[in-house]
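Omission of a single protein chain aside, the complex is shown with its protein chains in their original locations.
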Amino acid sequence: MGQAITVTVNGEKRSAEVEPRLLLVHFLREKLRLTGTHIGCDTTHCGACTVLVDGTPVKSCTMLAVQADGQQVTTVEGLVAGGVLHPIQAAFKEEHGLQCGFCTPGMMLTSIALLKENQDPSDDEIRWALSGNICRCTGYMNIVKAVKSAAVQMKAAAEVPAATAAARS
Amino acid sequence: MLPAPFEYHAPRSVDEALDLLDQFGDEGKVLAGGQSLIPLLKLRFASPGHLVDINTIKDLDFIEERDGTLRIGPLFRHKAAERSSLLASRYHVMADAAPQIADPIIRNRGTIAGSVAHADPSGDWGTVLLAMDADLILRSKKGTRTVKARDFFSGPFSTALEPTEILSEIRIPAAKPMTGGSYLKLERKVGDFATVAVAVHLVMDDGKVGSAGIGLTAVGPQNLKAEKAEASLKGARLDDAAIKQAAALAAEAADPKADHRGSVEYKRNVVRVFTERGLKRAYERARGGG
Partner (left out) sequence: MAVETPLKGNIGDSIKRKEDDRFIRGKGNYLDDVVLPGMLHMAINRSPFAHAKIKSINTDAAQAVPGVVAVVTGELLAQHKLAWMPTLSGDTQAVLATDKVRFQGQEVACVIATDPYVARDAAGLIEVDYEVLKAVVTPQQALKSGAPLIRDEKEGQTNNHIYHWEAGDKAKTDEAFAKADKVVKLDTFYPRCHPSPLETCGIVADVNPATGHATLWMTSQAPHAHRTLFAIVAGLPEQNIRIISPDIGGGFGNKVPIYPGYVVATAASLLIGKPVKWVEDRSENLISTGFARDYYMSGELALRNDGRMLGLRVKMLSDNGAFYADAQPTKFRAGLFHIVTGSYDLPAAHVVTDGAYTNKAPGGVAYRCSFRVTEASYLIERLVESAALEMNMDPTEIRLKNFIQPEQFPYMSATGFEYDSGNYPRAMQLALDKLGYKELRKEQAEKRKKGELMGIGVASFTEVVGAGPGKHYDIAGLRMFDSAELRVHPTGKAILKLGVKSQGQGHETTFAQIVTEELGIPAADIEVQEGDTDNTPYGLGTYASRSTPVGGAATAMVSRKLRDKAKKIAAHLLEASEADIEFDHGKFFVRGSPSKSKTIQDVAFAAYTNLPDGLEAGLEGVTYYDPPNMTFPFGTYLVVVDIDRGTGQVKVRRMVAVDDCGVRINPMVVEGQIHGGLTEGFGIAFMELITFDEEGNCLGSNFTDYLLPTSWETPKFEMGETVTPSPHHPIGAKGVGESATVGSPAAFVNAVIDAVGHLGIRNIDMPVTSDKVWAALNEKGAAE
């Protein structure tokens, strides 16, 4: 009962034949071996499996792989560009925004979507935006700090001339 | 948890979708945002033979005010409602409810129409539509019919929607001047279903209540419309006594069950408190405040 799909994952077209019931998260993890996207629950609560679908955060355990046909998916593995960390990655390390690392990919991807819409979010705006991603380790304090710090970095990078800008939105 | 097998269909038009639904009957299920359906499939609480995905159909994601009616398409998502300046300025009860649906990521995909069709008694949008006296447009291969929100819900996860039909549009009377609303929800954390929620949609007319819509979430087998409370307010001055009376009637209309979220008495009381607070907030907004 396979169905052919083509999904652009981290900029690369990936085609496969999948069962309709295959969840997007399993497509990414099992078929493409992109294991940075994690699974933490069965009920769409934890957000560990969050990826960007056409730029929007989606819980990939609650979307079928067939539904991603023809769409752009970004996973944590797609954040490093040209060997350079995305500012959100650098900030999570710098501000100790992670401990066990299991929620981190989802947290970072949700944060990136937030920062695209809001370049200068307040603490509460960050906490609100991240409230669909559960972290059991950090108590969120340093995650909020990391997102704020990434916002500052990204703004600064956007303000310098394009030639030297390392920022990628 | 993994879903049982099913066949997947991605129609390109509503007609094509209706053909498919007609063909599958009870075995067919519409997939919109999927934020309730896919978890049910994973837990194997639902195992339809065929999923008809309407996300591939163009032009279903809309909201517009036209001919005295606010029209909402089947793929209009919670997130869009949350950010809609139209809703924020004129339809407060919807603007209040939107950010309280599930969590921010679920709101990116979930749809208002899908949530209404799912008809969870703890769901929020049905209550909002009851308060706003919405019409639901149900379309099948055989034709189109209009069902009032108050006639739509028939029990837990049970509605007037036939398996062959699509909830193709939600129609709400366009907001008049001096309209105010509120949605107060008691939840245990972000992403939780309501323990109790109260929707208020208030239209003032010459200093008196033109119409008051009051909907109740999670205190009955389905979303409830507190009609006696609504009637008590019609034509009344919205003073403390009127508010208290309406709140008491709303609490009476509630038919909650005791569970680990609280006793019957507790839930009724929250209905009363939220109706009072909600009416006050709606009134303020109707007068241009808050």
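Letters A and B mark the chains in the order given here, with residues in each chain numbered from 1 onward.
By our rule, a contact is a pair of C-beta atoms (placed from the backbone, for glycine too) under 8 Å apart; a residue touches a chain by one contact, two chains touch by 3 or more.
The structure displayed is predicted, hence computed values, not measured ones.
Taking the complete complex into account, B:D103 is the one of B:D103, B:D135, B:E165 or B:E230 that touches the chain left out.
When you scan A:L32, A:L115 or A:L130 for touch with the missing chain, the hit is A:L130. Although one chain is hidden here, its contacts on chain B can still be listed: residues 1-2, 4-5, 44, 103, 186, 188-193, 195, 260-263, 265-266, 269-270, 273-274, 277.
Contacts to the hidden chain, counted on chain A, fall at residues 19, 21-22, 29, 33-43, 45-46, 48, 75-77, 79-80, 85, 89-90, 92-94, 96, 98-105, 108, 123, 126-128, 130-144.
Note that only the chains that are shown with their structure count from here on.
Averaging C-alpha coordinates per chain places the centre of chain A 30 Å away from that of chain B. Note for the complex: chain B touches chain A at residues 1-8, 10, 31, 34-35, 38-39, 41-43, 51, 53, 55, 102-106, 108-109, 190-191.
Those residues of chain A whose C-beta lies close enough to touch chain B in the complex are 1, 3, 19-21, 23, 26, 42-45, 47, 50, 56-59, 61-64, 66-67, 69, 110, 128-133.
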